[in-house]
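Report on the structure given below.
A protein chain is absent from this complex, but the other protein chains hold their places.
The letters A and B name the chains in turn, as written, and every chain counts its residues from 1.
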Amino acid sequence: MIKRLLAKRSVVWCFGLMACLAGSLLPAYAAAPQGETHLITMKAVNLPSGQLAYQMLAYKIKSKDGEIRDVTDRYEQVPTVPGPTIILTEGDVAEVTLEHGIKGSKLPVSIHVHGVHYKIEDDGTIKAMNKKVDSAAFPGKPYTYHWEAAPGTAGTWPYHDHTFGNPRLGSEDKGLYGAVIVNPKSGKVPALIDGKIVDVNLSDVKREFVLWMHETTFWGAEINHLLDGRQIPLWSNPTVGARLGELIRFHVIGIGTAFHTFHLHGHRWLEQGTKNVVDAVNIGPISRQSFVVKAGEGVGPGAWQYHCHVLQHMQSGMMGVFRVVE
Amino acid sequence: MIKRLLAKRSVVWCFGLMACLAGSLLPAYAAAPQGETHLITMKAVNLPSGQLAYQMLAYKIKSKDGEIRDVTDRYEQVPTVPGPTIILTEGDVAEVTLEHGIKGSKLPVSIHVHGVHYKIEDDGTIKAMNKKVDSAAFPGKPYTYHWEAAPGTAGTWPYHDHTFGNPRLGSEDKGLYGAVIVNPKSGKVPALIDGKIVDVNLSDVKREFVLWMHETTFWGAEINHLLDGRQIPLWSNPTVGARLGELIRFHVIGIGTAFHTFHLHGHRWLEQGTKNVVDAVNIGPISRQSFVVKAGEGVGPGAWQYHCHVLQHMQSGMMGVFRVVE
Partner (left out) sequence: MIKRLLAKRSVVWCFGLMACLAGSLLPAYAAAPQGETHLITMKAVNLPSGQLAYQMLAYKIKSKDGEIRDVTDRYEQVPTVPGPTIILTEGDVAEVTLEHGIKGSKLPVSIHVHGVHYKIEDDGTIKAMNKKVDSAAFPGKPYTYHWEAAPGTAGTWPYHDHTFGNPRLGSEDKGLYGAVIVNPKSGKVPALIDGKIVDVNLSDVKREFVLWMHETTFWGAEINHLLDGRQIPLWSNPTVGARLGELIRFHVIGIGTAFHTFHLHGHRWLEQGTKNVVDAVNIGPISRQSFVVKAGEGVGPGAWQYHCHVLQHMQSGMMGVFRVVE
């Protein structure tokens, strides 16, 4: 534990030094961040519904120059499904502390993150699996994870519990999941806009919708850039909205056991990492699809349905609306 | 309704004018077509099998110069599963009128199309969903859909009912589905030919096979370009045929609830939109794969099986033959 704290301190200490020797003294995965440092505290708690959920308690961002700004109020001060979306840029690091707030259980709860760099201590698994440490919070004993959004990790990644329950493989299916969006250093992503493949500036995106596909339900959240990145919990099968012509970014992620096909009416997009123009994509558990559309492009305003195209899921109500207004 | 008819008339009127002001007077999604106008009438009917099916009644194509040619006889004058394939080119528009011919039911039946541009009135959903109109045919009251194969919509897209049945989400699983192929304006698609990735001229493709994967059965149709685009219904798990060396285009589309892997013996192709060389691809409901092969390339003539590689589906007889002859 002391070793962990020391490691943490030395990284922090580096921030103020332009000529930090991190490169020679520390392994690559612990180098000083080239971007911002995200200091995050979350808590895993019970919901009245019987689900479990992550709650944002505190979120501060430290710039390279050491300036700190508190962005906690971007988040609702309640637990949500999906959990809070964490937005990084290539070069950023995050220190995420998790508190155990699940009543009636002493089982460890964790955050296992995808995509970004982290050491085995930060794997979010139990010691029996990672051979090193119970990488999880216990009642009264928070746990801090160190992540590095290194170059090459741009993308939309899930995080989720990997220790709670019996067997101790995690309770992601109970609601303990959320997304980490790592934006590319370039600030641009390819998209199909006005019928052409172009690079879109992410700073021009007005809203982002995170939609999780879990068995027969969508669970959603909005990140509203017109409101300084405010995150709006949308819960199940939500109506999401946009003004005609706005650039909108969708992040669709699977979780649980079922396979899905995500379809959005009246819109089409570039399948991630390819030149394939689609309006429906296969989504398996933890597979994902991030894409930008121009709201109502070529089709105008309307209550455009999005739904799973697996017939049984659709008939179980796995649908929502993308409302485009003038 | 009058508004709809007027909109239609103004578009038609534009066709004869070279200096049509459509660009400034009409929204982008109602601009004068840069290509041909497809005037199509179909009917949704019962089959003796208990399935439902679309039937082609009339198909006329109006050129930019206003010349009309009747291509109805490209289609069998009977209802088929899958429904008639509609073939457009980027820049074309289609006016598709659907008649309700399902005996014993007054429930609305519709055509919801993927990929192309259309207004919310043409969504093929009920008013409770699209908040505008019952976008569907009722007994004695046909409904006309306006589609625009705008630039950037090239691809193989499904169309299907989205209103029949209870709940009114559609009866695609009963047989009410078909394909729209939007060919790129360039006339070319990438393909793996003689071991190299090249651009193939679609005008060199001799036959196209549309194969739908529905639960444990393939449902197919052939478009034969040696017979001026004649469409040949193939029904279930068909044998399809080609001469050695012919360029053949497959369109594989999923529907219903099951996930599949489409495999074709002895041939390999470029996974759509990528450089991935495959001979088996994941197909979920409404996900799709369009590709060109040279029949028998490097392997010669033979009764080459195609089948779902999900073992249970294969054992249920989800197989057909791609017969390549000299």
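By definition in this document, contacts are C-beta pairs under 8 Å (C-beta built on N, C-alpha and C of every residue); 3 or more make two chains touch, one makes a residue touch a chain.
Note that the structure is a prediction, hence the values are computed from the model and not measured.
Asker: Considering the whole complex, which of A:G101, A:G155, A:G266 or A:G320 touches the chain not shown?
Answerer: A:G155
Asker: Which residues does chain B use to touch the chain missing from this display?
Answerer: 192, 194-196, 259-261, 263, 265-266, 268, 271, 274-282, 298-305, 309-312, 314-315, 321
Asker: On chain A, where is the contact patch with the chain that was removed from view?
Answerer: Counting over the whole complex, chain A touches the hidden chain at residues 27-29, 112, 114-115, 117-120, 123, 125, 129-132, 148, 150-155, 157, 167, 169, 172-173, 254-257, 259, 272-274, 282, 284-288.
Criterion: only the chains that are shown with their structure count from here on.
Asker: In whole angstrom, how far does the Cα centroid of chain A sit from the Cα centroid of chain B?
Answerer: 37
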